[in-house]
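In this view, the complex is presented without one of its protein chains, the others remaining in place.
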Amino acid sequence: MAKRSELAEISIQEKDFCLADEVALLEADNPCDGAIVTFTGRVRNNNDGNSVNSLTLEHYSGMTEKSLANIISQARERWDIGRVKIIHRIGELTIGEQIVFVGVTSKHRHDAFAANEFIMDYLKVKAPFWKKERITDAGQTVERWLEAKTTDTDKADLWS
Amino acid sequence: MAKRSELAEISIQEKDFCLADEVALLEADNPCDGAIVTFTGRVRNNNDGNSVNSLTLEHYSGMTEKSLANIISQARERWDIGRVKIIHRIGELTIGEQIVFVGVTSKHRHDAFAANEFIMDYLKVKAPFWKKERITDAGQTVERWLEAKTTDTDKADLWS
Amino acid sequence: MIKIVFFAALREQLDCAELTMDIAEILTVNDIKQRLGDKSEQWQQTFSNTSLLSAVNHDMVAGDHKVKSGDEVAFFPPVTGG
Partner (left out) sequence: MIKIVFFAALREQLDCAELTMDIAEILTVNDIKQRLGDKSEQWQQTFSNTSLLSAVNHDMVAGDHKVKSGDEVAFFPPVTGG
């Protein structure tokens, strides 16, 4: 397994990230992990049939980092994984912009896949982020807080 | 769903690939797919305790493309996915080099994760590639064909 | 004294991001909710929403979790990140 201390595993940031740079960091000096799985989430152009223009991401600084560190620890207990990186953006984001990145390396591809999906599923229900969408509804631009999906809670429950 | 015809979904090539370029192609003009999952497999520095120096990848041209196209079709039948890209390298590869890339976009992250892992699991047991490793065993450099793992067959069977 | 913070839709509904509360004895998170609800009709209604989540010192907790002076208590709607 790669030394973990070399990487800051969690980054909450306003600025965009570069997938290639993140993957290069996960792979650097890491010749034993043959598998790398990445997840990238982007702002979609619609939600529940409404056209989305942009969104604002709010979070609970301090708790966010703690909850994500806790999720990574749980993933490490369950699977044999090497390096992990979670990036989550905050602030104003427009269509197509990257919101979240999760990268996991492992000797075994299944561990990398499972740990990555687990991290995303738990992040969705445990990490204190909230999205406010600016949507066009019947010609009007309105802001609304996104409602949590029960399917997300169900997905996270599947791991327990 | 993004138009598929824009992308060649399968590429068997000697030359290396660039993850960032592949992801950019999967995401370009694709504002409806909020999730993208990538898998990258690289040459590890060891296998069954032996130090690996390099490997050679042989394939059955024609059948390779057909089998991968078939795997993608099966993935499309099972999950709601947008764009798919599979790259597999052939020829001589050294430690740390990229061997295989699978990228899948979707509106829903679970579909992207599941389809990507399914494609990798099926590729491992259905696509006609063979690896010959150059390893150092007790001080001697020897070549040997990699043995197929029964765990790979078991993983693929889990999907049926 | 404890610090209480609110987030997202809850913060907007209350028009309040943060407040402090003097507590003499040890209270549960539910006790604190109750006290906050006592502030007004509107707060009462807001805190009757059973989907609200609670955290103490950055850990998600249940309603029977005990809060002591110096703790940071947070209330917020179900999270929607990722």
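Every chain is named by a letter (A, B and C) in the order it is written, and numbering of its residues begins at 1.
Assume contacts are C-beta pairs under 8 Å (C-beta built on N, C-alpha and C of every residue); 3 or more make two chains touch, one makes a residue touch a chain.
In this text the structure is predicted, and so the values were computed from the model without any measurement.
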item	value
Chains on display which the left-out chain touches in the complete complex	B
Contact partner of the left-out chain, one of B:A8, B:M63 or B:V142	B:M63
Residues of chain B in contact with the chain not shown	41, 57-60, 62-63, 66-67, 88, 99-100, 120, 123-132, 145-148
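We adopt the following convention: only the chains that are shown with their structure count from here on.
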item	value
Identity of the most central chain, Cα criterion	A
Set of chain C residues in contact with two or more other chains	82
Shared-contact residues (touching 2 or more other chains) in chain B	109
